[in-house]
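Note sheet for the following structure.
Missing here is one protein chain; the remaining ones are kept as they sit in the complex.
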Amino acid sequence: MTNQWKLKEIVLMSILGVVFGVIYLLFFLVGQGIRNILVPFGLAPFGYEIIFGVWFIVSIIAAYILRKPGVAFTAEVIAAVVEVLLGSAAGPALILTGIIQGAAAELVFALTKWKDYRLRILILSGMSAALISFVWNLYSSGNIALAPGLLIAMLIVRLISGALLAGVLGKWISDQLAKTGVLRGYALGKELQKKRETGAA
Amino acid sequence: MRQEQHNRTAMLQVENFSFDYENIEKPLVDQLCLTLYENEVTLLMGASGSGKSSLALCLNGLYPDAVEGFSSGDIYFHGKNIRDLKKGELNQHIGFVFQDPESQFCMITVEDELAFTLENRKIPGSEMSACISEALQAVGMEDFKNNKIHELSGGQKQKIALAAVLLLEPELLILDEPTANLDPVSSLEFIGLIKRIQKERGLSVLIIEHQADDWLELVHRVIVIGKDGKVIADEDAEALFSEKQQLLRQEGVFLPKQFTDSSGLEWKGDSPPLPTNEIILSMENMTFNRKGQSILKEINMELYRGEFIAVIGENGAGKSTLLQLMAGLLTPKKGNISFMNQPIERWNENELRKRMGYVFQNPEHQFITDTVYDELTFGMKLNGYTEEELEVTAAHLMKQYHLEKHRYSNPFSLSGGQKRRLSVATMLDETPDLLLFDEPTFGQDASTTQELMHMIRQLKENGTTIVFITHDMDIVDMTDRAFVLYNQEFAFAGEPDKLWEQEHILQQARLRLPYRIRKQQEAGVVYDLVH
Partner (left out) sequence: MFMISSINPTIKAFAVLIPGILLGFTFDVFTPLVYFIFILLVTFTLTDIPVIKWMKIFSPFLLVALGFAWMTTLYANQTFSYGDVLFSLWGIEVTTGSILTGISLAFRSLCFVALSLLFALTTDSTKFMLSLMQQCKLPPKITYGVLAGYRFLPIFQHELQILRQAHRIRGIGRTRGIKGRLNQFRRYSIPLLANGIRKAERVAIAMESKGFTGDTDRTHYHKMTVEKKDWLFFAMIVGTFVVVVGMSYYFGYLNIFGKQF
């Protein structure tokens, strides 16, 4: 797989990993903040669920920009590794989480044979990551001990978050980047270029 | 100049090669044919933006792939088409020092960066330490082994890039303006080093450089690329520079001073009298530390209206740091800095920036928009100029700095010299009271340097105070006063003519005499000999 990727694509994934690794860590605090606000309303369990989508965004952005098999997965794993490298309180277990979330996001792209990168696919990919990470959390965070009604509500919030914060926001950021012209050498930039040319002609 | 005959064996052959970033119809590099020989030093010259760097990157096989560019024609390395070589294989034989000193590193510390090259060459781990020390010694950076690369000064970075390429032990060495950011003595030392290694190892060397002077004694051959992307000269240096001066002038190429007997820069007439003693900027007992290390110590300085000032000193002396302090971008640890008789920290930020311009050492640091036009009009837009005024000023600046063709280009995709010019031009949309330039002329060809100096002169006549950091002693020679930074202090402050008499200071601060004085001295020696 690594032979299909150019070195610059790997470094790109890694840089996205660094940038969003930092943002991921920040969002951990944001999540805690939201949670504290929600406590008086008895909605504390939703604190993290609301922003959970952010944790899948690298998969979406990298896949949307590079459009190659394995990118969604690898980018998420690299982001997790980078988070571990950043130190703080992230340990090797995080890499495992990254593997699971990345695989889930990749699954949707794989189903389209890595050909379709329309918004709906990106949203589905974010939701897939949301769903599977939720199942993993049943085990890893012991969520299985929670009441079924609550779990279903949490799942719904997480799915929406995955759709919006990963799918929609991820696409928006990538498009914004493409506008600056730095993505010229990558699939997304080339597609934009082609569109412009056919548009101009 | 070396004239000795030797048997030439072709190393790199370029046949009908064209390259462009966008399309191949009217390519940047057009149907080029040229050959580089073993054990030969070739100098590649041409106007800024003519495609020298792009061509060089094609030669070692990184382009067109890396930029999704277009090419046609063939390049052969020792008779093998480079398309058939495995990626990276060619690069182990061709060492490359990039034009931009910041874009050539991949590790955090100096040591790891150098080790990376050795690892690629599969040098046994136990031998690496010795190799690294040796390479660092060769470029005079042995104390920086454990430093982080991004915390080095511009010139220091360039030296590390050179050390890295020496470790590659290539057959062909491509140097893209390798001395642009080096202090005068380091630059001479580096040229000496290349000369020595070239002799010892029988390397081929391709040098891209605007000012050929110091390289002449090791250059066998000069190739000139014209503005149309074709080779317009490919011959022995002596013949070229003495017989084709007209052609070279047209192309805007610097003629070596020994062929024209002048610095190539005109600074017409006497400098206008120093108008006033109105103080524009003053520093009092200013001290600055970085990470606990003293960089500048008890600096005192006063700049007057309409003065043209040079700040000089060796790499890492703290020149850029001093300029950033003057601009209020850094805050001194101790002491005061006043601009127009008011402490700089008490200025309203917007007002201050209108009256003072600053140009970074690395041009890319200046850019904050996506096109050349936006970049040029950014400041004016903020100040509420009309669309028309924007257009007029921008058109004027683009013409003056040869950027018309690049109106919609992304500033980051310009050539090295074009970036430099654009970053300078962004500060010239208005006439401020003080302009601070960090090495504004590096990487420029003769015509653009000349135009820049012309502009500076006009500004000066209009009463703007101008500060240059520069390693070009011919420019220092034109200034009203020069400040020499050495050992965290000013070792000298005064008229350049006085400085040229202070041999001791020049030596300490790793400076040189300008061409004008050197020539006088040579003439003096001849005179002494005759009489």
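Letters A and B mark the chains in the order given here, with residues in each chain numbered from 1 onward.
As a working rule, contacts are C-beta pairs under 8 Å (C-beta built on N, C-alpha and C of every residue); 3 or more make two chains touch, one makes a residue touch a chain.
Worth saying up front: this structure is predicted, and the values here are computed from it rather than measured.
The omitted chain makes contact with just one of the residues A:V19, A:L107 or A:I132: A:V19.
Touching the chain that is not shown, out of B:S18, B:N39, B:Q104 or B:S282: B:Q104 (per the contact rule at the top). The chain omitted from view is touched by exactly one of B:E349, B:E388 or B:E501, namely B:E349. Residue-level contact of chain B with the missing chain is found at 57, 60, 62, 66, 86-89, 91-92, 96, 98, 100, 103-108, 112, 115-125, 128, 148, 150, 164, 168, 324, 327, 329, 349-350, 353-354, 357-358, 360, 365-368, 378-379, 382-383, 412, 426. Interface residues of chain A with the unshown chain, by the touch rule above, are 2-3, 5-8, 10-19, 22, 32, 35, 39, 42, 44-45, 74, 78, 81-82, 84-96, 139-142, 144-148, 150, 173, 176-177, 180, 182-183, 185.
As a convention for this text, only the chains that are shown with their structure count from here on.
One finds 42 Å separating the Cα centroids of chain A and chain B. Within the complex formed with chain B, the chain A residues making contact are 8, 179-182, 184-185, 190.
The residues of chain B lying in touch with chain A in their complex are 66-68, 370, 410, 412-413.
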